[in-house]
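With one protein chain withheld, the remaining protein chains of the complex are depicted in position.
To keep things simple, chains are lettered A and B as they appear, and every chain counts its residues starting from 1.
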C-alpha cells in the first residue's frame, strides 16, 4: 500500500522553534498579474500604474504593488503554515525591503519563532517569520505572523512555550530601502492626483476614504488563486455549506488590498507601503459585503538621510456595510464596533 | 481642524468654459490589460489578437483594442468630470488618432467647452473635449462628451449658457491616422475569419450579430476597475440598494465593448474603430442581462490617399434580453423600443 502523496498540511505538533520551511512554488510576477490585480481592486497610485511616471522619478519602471508582493509571498506559506489554521491572529515587523518589478521571481521561506499550545489542548499558536526573496536571493519582504493551528492529536504533549517578543512598530529609521532616491522635482502632483505631500498631513488627522466596493465570489476567488493561496475556506462552498459560516470566507488579504486601493482618495501620494506594524482581521467578510475604509495618521517622521520622502504611520480601518464618515473602530469598552473588519497599522512613504 | 483630503468630485458650479483639467492617474497599458480585456469580452479581430498577423500587414505588433484605449482615457476623467453626474448624455467627434501598443502610457486632459444649467436649477450639462496622449505626448484619442452634473447648491447663480456646435459625424477624410499603410496582400482573410472586405458591404445593409452574452457583477466590476473608473454606481451595492435602481448599474463602456466584440460575427474584417460619431446609452444594463447587437451600414466611403482601407459608417445597436433578428431600434413614434440599451454611430475601417 502506497501512502498518499497528497498533503493535508501541517498540524501544531509539526512545528518546532528554529525550524525553517522552504515553501513551494516559485512565482514570476508579470504585467499580467499586475493587470489582474488592477482589475480586482482598482488601485490608482501613479508610481505603480505608470512606467513613465515611475521612471521619471527614479524607478527602473513601475514597481509591483506592495500588497501584491505581500499576498504572493503569504500565499506560498499557506500550504505549510496555515492549511489547518483556525484563525490568522496577527502580523508584525513587516518590512518591504526592495522594489519588485514585473519579471522578478519570488520565493518564500519561514522560520518558526514561537509555539504555544492553547489551554484547550486542541490547538496552539505558531509564530513564524517569513522572508520573500527575488531571483537573485535578495530579500524583498519580511514579516512575522502568528496563527492558531489545530493539533493532529489532542493527546500530543505540549511543547515548551516560546512567545517571541515582537516590536510594537517597525523602527522608521529602517524604512524606505525599496524606494530609490527620488527626483522629487519630477513627481507630478497633478498626474498623481493630489497636491498633498508628506508635509501636509498632521498627526491625529482622520480621512474618510468615502468610496465603497462590493465584493463578489468570483473576484475573491480569482485574487486568492492568483496568489496561489490554497486555504480551502475561500474556495469550497460544498464543504463550507456544512460548517458554521455556511459560505466561503473571503481571504483577509483581499480586504487589505481593497482598503489600500480605497485610500487613494485622501492619500494619493502615499505611493509606498514601507512596513506593516500590526494587523488584525477583526471580523470575517463575505461575498455581497461592501467594504469601506478610513485612515488616521498616528505618527509623522522624517526618514534618516532622506530628504525626498517622509513617513506617515497610519491606522487603516476597513468596515463592511457601513460608511466611515464617523471613523468607526472601537466602542467605549474597547470592543470593536459592529462592521469593523480590518485594523491595520502601516508605515506609508510620501514625497516631501 | 484639517479639511479632509478625500475628494467628493466636482459639481456643476466647478466647471467654467475654457478650463482645462489634467486628470490623474497615468496608466501603462500592457499585455496584461489586453488579456483581462479579452477574458471579459472575447473579441476575435485578428489584428488585435495576433502580433504575427499585425506585423505581417504593417503594424509594429498587435495594437491595443480601440475601446480599451477609450475606456482607459474615459476612466481618468470620471473623478473630475462625472463623479456627481446624473447621466452621461452623449459622445461626439471621437477620433482614434494613433495606434496604442502594450507598454504605452496614457494620460488624459479635458477642456470644458460648454455649460448650461437645467431649468430645474438642480443640475446642468457640462460639455468637455477630452484628449488622451501617450508617453511621448502624442494624442491617441480625442472626443467630446456631455454629461448632466448635480449642482452643489441649487441657489448658485447660473453661468452664461455655452453649447458647443459639434459635428454630426466625423469627417471621413480625417480617418485612419492610427492605421499604418497596410500590406493588404498579407492580410489573410481565412485567418481573419471572413472573406468580406470593405467592397462587399452595401449602404443600408443590416447585420444581426446573433450571439448574446450575459453579464455578471464580477465581470463589469473587474472591467470598470481595470479602467480606473471610480463612478460609485458601478461598485457599491450597499449604497445602490437604498436608491431607485436597487442594484449596481453596469458602466456603459462595458456594453460598448461587448457589443463591439459581438460584431465580429458579420464584421470580422472591420478591424479598427476609427471614430465615434455619436453615442447614446439608451437604457441601463444590470448583471444578469443578456446583451445582443446588430449593425446597419449608414455610409460607405473611400479614405483619401489610401487604397488599403475603406471606411464604413455603422450604426451599432445593442439590446438586452431580446435578440436582434428583427433589427430593433425605435418605434413608429421615434421612441426607443423596449430592450434597446445602446445606439452608437461609428466609423469602421476594413481592408479593400
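What to note about this one:
FYI, a residue touches a chain if its C-beta (ideal position, glycine included) is under 8 Å from a C-beta of that chain, and two chains touch if they have at least 3 such contacts.
Because the structure is predicted, anything quoted here is derived from the model rather than measured.
Touching the chain that is not shown, out of A:45, A:127 or A:235: A:235 (per the contact rule at the top). Only one residue in the set B:8, B:136 or B:191 touches the chain that does not appear here, and it is B:191. Although one chain is not displayed, chain B still touches it through residues 30-36, 38-42, 44-46, 49-53, 62, 190-194, 196, 200-202, 205, 207-214, 216-219, 222, 265-268, 288, 290, 321. With the whole complex as reference, residues 2, 4-8, 22, 24-28, 30-33, 35-36, 79, 103, 105, 107, 135, 216-219, 221-226, 228, 230, 232, 235-239, 248 of chain A touch the missing chain.
Note that in this section only the chains that are shown with their structure count from here on.
Centre-to-centre, using mean CA coordinates, chain A is 36 Å away from chain B.
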